[in-house]
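Some chains have been omitted; the remaining ones sit where they do in the full complex.
Chain IDs A, B and C follow the sequence of writing; residue 1 opens each chain.
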Amino acid sequence: MTRPTPMPFAALPAAAWRADGRVRFSDCDPAGIVFFANWFTLANAAIEDLFEDALGVDFHDLHGRRRIGTGFAHAAADYFAPGLMGDRVTITPLVTRVGGASYALTVHIHRAEAELARLQLITATTNLDARRAIPIPDDLRAALLAYRDRCTA
Amino acid sequence: MTRPTPMPFAALPAAAWRADGRVRFSDCDPAGIVFFANWFTLANAAIEDLFEDALGVDFHDLHGRRRIGTGFAHAAADYFAPGLMGDRVTITPLVTRVGGASYALTVHIHRAEAELARLQLITATTNLDARRAIPIPDDLRAALLAYRDRCTA
Amino acid sequence: MTRPTPMPFAALPAAAWRADGRVRFSDCDPAGIVFFANWFTLANAAIEDLFEDALGVDFHDLHGRRRIGTGFAHAAADYFAPGLMGDRVTITPLVTRVGGASYALTVHIHRAEAELARLQLITATTNLDARRAIPIPDDLRAALLAYRDRCTA
């Protein structure tokens, strides 16, 4: 396995949407740093806001009323440096692939210029009641593609 | 990326150590299934018991008194099927690599014969006070190698 | 407010049902002790098992198939001593009141003889789809009363 190298914040696409986050006392473990699993939870919160702010798709309505799930088939993280209590972080999700019934995001988490963690997430869209895969709904697909294009222009 | 295929429980090494777990109400999200990040937390709890029961190294003493961290450089999960409220699961950690200052575990999570998730974890040993990498301590290294050999015999 | 005093484990009703628990690395905060909110999560997991083992009511079926919620109207904790990484604890829920559409539990958490925390929980039964209060279902009511009587005999 080749280990990726951290990327400075300035190297991210200028048009990318970003969320501000803060490392909370409750995110940290007895080693005083963010418990590794909690970076996924922080990233997921940022993705909820990405949906609303950048994609124009209501994440909670999608899951609640439309009963469409955006669960994960794969989730991975590379940790470059620990997150500490009180750290202000920037969370930048990028769309890296849009398939038929799944799409992939890379989420960069920076503290100032330093990348602390990078997550790779593959989402599979599902019907939540039947618990089976469904094609990405048209509005979400169009929005993912537009956001991807905006970030790679 | 090649997506791995689930492995039946019976295909795991017979000598592997296993933890019994249970999917709790609080592990699940509004989709009624285990929130993806929580599989990492469940696996970490099983690793604490692996240390004590199979490796003979006190996980809490290691972090508390000896101030040696076993944080992650990389963590990945493939999700094959959702975990549901109340599911009884078996968590099987295997040692796949022992390096100088890091080691790798694969953690299989099964419900009966079906693999629900498989995690790949790369641990980097650190001095918790100085927050820098240190070689795997001798007792832990010997135990990891012995457990790996027991599972591949 | 009068602060309660801790009660030795031996003072609990001998007939009470008990769950064994363990304080995990991920339950603890940068102060090295159980994050206060996590005691509620641990107690809730024990209550799931109380339902199954002592009350004979399937907690997950109740919420999943029967769509009956057992959410809380009130939750309180007195913390007597910190829980530390790796601690083995005993969780003892007692039924203290059974009303029309709500019931109350006291949950004692001990490490050996020492009470670490005591929780007071008032549960209101609800129809999960309509999100409105409903009477405690008959099977649950009978089981709560029988368990209460067993503990006070």
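One rule holds for everything that comes next: a residue touches a chain if its C-beta (ideal position, glycine included) is under 8 Å from a C-beta of that chain, and two chains touch if they have at least 3 such contacts.
Because the structure is predicted, anything quoted here is derived from the model rather than measured.
Sequence-identical chains in the complete complex of this entry number 4, based on the file rather than the 3 shown.
Here, only the chains that are shown with their structure count from here on.
Here the C-alpha atoms of subunit A line up with those of subunit B after a rotation of 180°, rounded in steps of 5.
One finds 35 Å separating the Cα centroids of subunit A and subunit C. In this assembly, the C-alpha centroid of subunit A lies 24 Å from the C-alpha centroid of subunit B. Look at where the CA atoms of subunit B average out and do the same for subunit C: the two points lie 29 Å apart. For subunit C, residues that reach two or more other chains under the stated contact definition are 25-26, 32, 85. Listing the residues of subunit C that touch subunit A in their complex gives 25-26, 28-30, 32, 35, 37, 85. Put simply, subunit B touches subunit C in their complex at residues 22, 24-26, 32, 41, 44-45, 48, 58-61, 63-64, 84-86.
Residues 1, 3, 30-33, 35-38, 40-41, 44, 63-64, 69, 71-79, 82, 120, 128, 131 of subunit A are the ones touching subunit B in the complex.
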